[in-house]
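Only one protein chain is missing from this complex, and each of the others stays in its spot.
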Amino acid sequence: MSTAAIFPPGLFTYSFMQNAWLAGTAVAAVSALVGFFVVLRGAAFAAHAVPRASFAGAAGAVLVGGDTLVGLGVFSALSALGIASLGARRDQSRMTALVLMAALGLGALFLSASDAYAPEVYALLFGQIVGVSRADALGLVGLLALALIAVALLYRPLLWSSVAPDVAEARGVSRRRMDVLFLLLVALAATAAVPVVGALLSFSLMVAPAAAANRIARTPPQAMRIGLVVALVSVWLSLVLAYDTSLPVGFFVAAVTTLCYGLARIYSALRERRGALRTVKPA
Amino acid sequence: MHGLGAFFADPAVGTALLLGSIVASVSGAVGAFVVLRGQSFSGHALGDIGAAGASAAYLAGMEPLYGFLGVGLLSGLLMDRLGERASSRDLATGIVLSLMLGVGALFLYLLTERTNASGGTAAVLFGSIFTVDPSVTLPIALFSLLSSLLLALLYRPLLLSSLQPDVARARGVPVGAVGLLFMLAAAIAIEESALVAGALLSMALLIGPAAAALRLARHVGAAVLLSAGLAVLALVLGIFLAYESYFWPPVQHGWPVSFFIAALVLLEYLLARLWPQRAARRREEGAAA
Partner (left out) sequence: MKSALRPVPEPGGILDLSGVEAVLGGRQVLAGIDVHVDPGEFVGVIGPNGAGKSTLLKVVLGLVRPSAGEVRIAGADPRRMRGLVGYVPQSFDPDPELPLRARDLVALGLDGSRWGFSLGGAPRRAAVDRALASVDALAYADQPISRLSGGELQRLMVAQALIAEPRLLLLDEPLTNLDLRSQAEIVELVASVARERGIAVLLVTHDMNPILRVTHRILYLAGGRAAVGTVDEVLREGVLSSLYGYHVDVLQVHGRIVIVGGAEAEAVACKA
């Protein structure tokens, strides 16, 4: 098989593809960083709900003739705050469902009122390579920088609050505050990922790579690194495949990341079995 | 307000009301346990997966109901088996949803391409209760009956294993099997409501009335019935409002029924929250009875 078939001309040279590479890389990095905490906190539902709900914001923006990215951002933040509003962790999946439902209801309304713009809005459902402009891509790199700073700042207190919330609370790390900040971080990642990967599937970048990493890694920094690598490789592979086949990026991202997770599970199961035969459990 | 006579005479409305009520009552009943068990994500995920399955079915030109149910049952099985603790269950749900949605997104995309109309996707995602084929009424009724019977059969062991899994195990209740069977019953209820009215509606009917009922009712059995009732109420009112909205100025366009039902269900929940809180202890006493 010739390299031209896998890497056809234009994959790296077309301007829109260069934007896509830039945007995709930025999105993968942001999603992996935030995804580490998503999996740590068992917040997979929130990671799904926030981008899904943000789609309604884009539909609303189209309706009033505004910028879809702004619509995405606003609804991401609003749904994140809505989910955080109840506070109690036990209730959170219920609250997440209600917030998502409210957003989707509004989205249905906005969509029905403006079907003239449907193609642009539906592109946000599946993700489009073609849709990303150079300005958008650079904007995403900016969001990546923002996310890097946020994660760097939040790392210690959020880690402690996620692992041992009672002790962290006793030492002054407010569980409530960390929850809100975490969800806003998810909103940030959602706003970045939706234009590239689509509202339906951007959450798979936040969940599967980090979940795979957690199975393999032994320490948190290691988990973050592995998650980052998995996310980057997944997005790059998906871009190539999407370019070759003209099918949506979102589909490939979901498929590849899920595959990675499956492989990680198999690997860790094998490692367990091998390890169990050799080590003696400490007294 | 337009004449009620015209409303009831319209055949599309008749089908919508009948099918919708059947589906709403089962969703509401099942939903009480879904919310009680903290499985709202699974409930939502199954609805989304169902919608993706429906688009695949439309594309393949085959009867969507069985495709829905098959995919739904399979997904429910995977979600249940892949994770045991609460947080790893949500993770498992997320992974399964991701995979299924990925495939579904592919089909949805192809469908949009092929039919060249946004209407197809909107219908699948947000509901098409007014355009559903009346011939599915019988299969839907039968599957609803099946799901309800399963729920009735599972009621006591499910209640105990949801509230106190350790006690249940100690008494010999097969907690794992009960959980799986419940997931399958829920999948049936969710998939058929997704088929009839779209993913959004499916979730709205499953979670909203249940969340409201759990706050209002004194014990879980009452909550199950109340939840079913609230779901049917929201559905009927929603259909009525959607029908009326066609005649509202300025646009002779109509508002989507899923919007109304979602809004009504949310309203039900907010009103339930304002209701003076009963002692949670009383509910648990009643539930253990």
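Lettered A and B in written order, each chain numbered from 1.
Just so we're on the same page, a residue touches a chain if its C-beta (ideal position, glycine included) is under 8 Å from a C-beta of that chain, and two chains touch if they have at least 3 such contacts.
None of these values were measured; they are calculated from a predicted model.
Between the chain not shown and the residues A:Gln92, A:Ser112, A:Asn214 or A:Thr258, the one that touches is A:Asn214. Of the candidate positions A:Val50, A:Leu185, A:Met206 or A:Ala223, contact with the unshown chain belongs to A:Ala223. Checked against the full complex, the candidates A:Gly42, A:Gly57 or A:Pro209 give a single residue touching the omitted chain, namely A:Gly42. Counting the whole complex, the residues of chain A in touch with the unshown chain are 40, 42, 152-157, 159-160, 163-164, 166-173, 213-215, 217-220, 222-223, 281-282.
Criterion: only the chains that are shown with their structure count from here on.
If each chain is reduced to the centroid of its CA atoms, chain A and chain B end up 26 Å from each other. Of all residues in chain B, those touching chain A in their complex are 35, 38-41, 43-45, 48, 86-88, 90-91, 93-95, 97-99, 101-103, 105-106, 108-109, 112, 118-119, 121-122, 126-127, 200, 203-204, 207-208, 211, 251, 253-256, 258-259, 262-263, 265-266, 269.
Contact residues on chain A toward chain B in their complex (touch as defined above): 39, 41-45, 47-49, 90, 93-94, 96-98, 100-102, 104-106, 108-109, 111-113, 115, 118-119, 122, 125-126, 198, 200-201, 203-204, 207-208, 211, 247-248, 250-255, 257-258, 261.
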